[in-house]
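One chain of protein is taken out of this complex; the other chains stay put.
Then we have subunit A:
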């Protein structure tokens, strides 16, 4: 077993994949944490599908150039966001229905264009990622996106915390409350594109959401959430890539996301904010050190 692991590390493509996913984990962790906290998990999933036609058109026009994928993805993400907001505000559809409609059309269009163009890239690797696809340009893209994301979060963290926890208070405190939301959505699109090569368009958001939801079961502070999300994302990538190496027919995306799913299920059962707390509550509990005013209402 050890020999196999040493052999795995000797391959340049695995070394690239490990480095790329390590950097990617640091980048997607804060984005995923706030996607979950801002109740945008499904919107993130939809956005991952919505950027598909842009990435595909970029690929068909200019090949697997990082620049074309980036431009195509950002344009498609922007168009999807604007169309969704337009439908939700100007027509009878609510935002969830309009978002679902747009992303389904976008995903179908992306797959149709890719197939019609007779792409040399297998559909499976496009949808689910491939560790073989991580070249120098992809590494640079991931590094650049991670740098932009982490620097942006250094400045956005406090506004994001306030606007997520108490949006009405935040709106009253700042002249341009939408700026934070728009910057966050741009970071989401950039990270989806960065994750595209490793995880594929269908699985990219999985590395954001599952580690973040897993961390929710363990930590009750925002710092803990951010740190644990990174740890779970990184562990999922390393274990998932190893699985993908030992089962060569398995695309890397599902292997990584399935590993993240494993961490999630264990955390649901054992985490202090999952079923674990309920199990403990069945045993006699010691008196809390914090005295609660007896006349006050119980938590809602």
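Odds and ends about this structure:
Operating definition for what follows: a residue touches a chain if its C-beta (ideal position, glycine included) is under 8 Å from a C-beta of that chain, and two chains touch if they have at least 3 such contacts; residues count from 1.
Methods note: contacts and distances are computed from a predicted model.
Of the candidates "ABC-type sugar transport system, periplasmic component", "Carbohydrate ABC transporter permease", "Thioredoxin family protein" or "ATP-binding cassette domain-containing protein", the chain left out of this view carries the UniProt protein name "ATP-binding cassette domain-containing protein".
When you scan A:11, A:112, A:155 or A:247 for touch with the missing chain, the hit is A:155. Contact with the chain that does not appear here is found for just one residue of A:7, A:96 or A:166, A:166.
The missing chain, though absent from the display, is touched by one residue of A:98, A:225, A:244 or A:267; that residue is A:225. As for the chain not pictured, it touches subunit A at residues 37, 154-156, 158-159, 161-162, 164-169, 171-173, 216, 219-222, 224-225, 290-293, 295-300.
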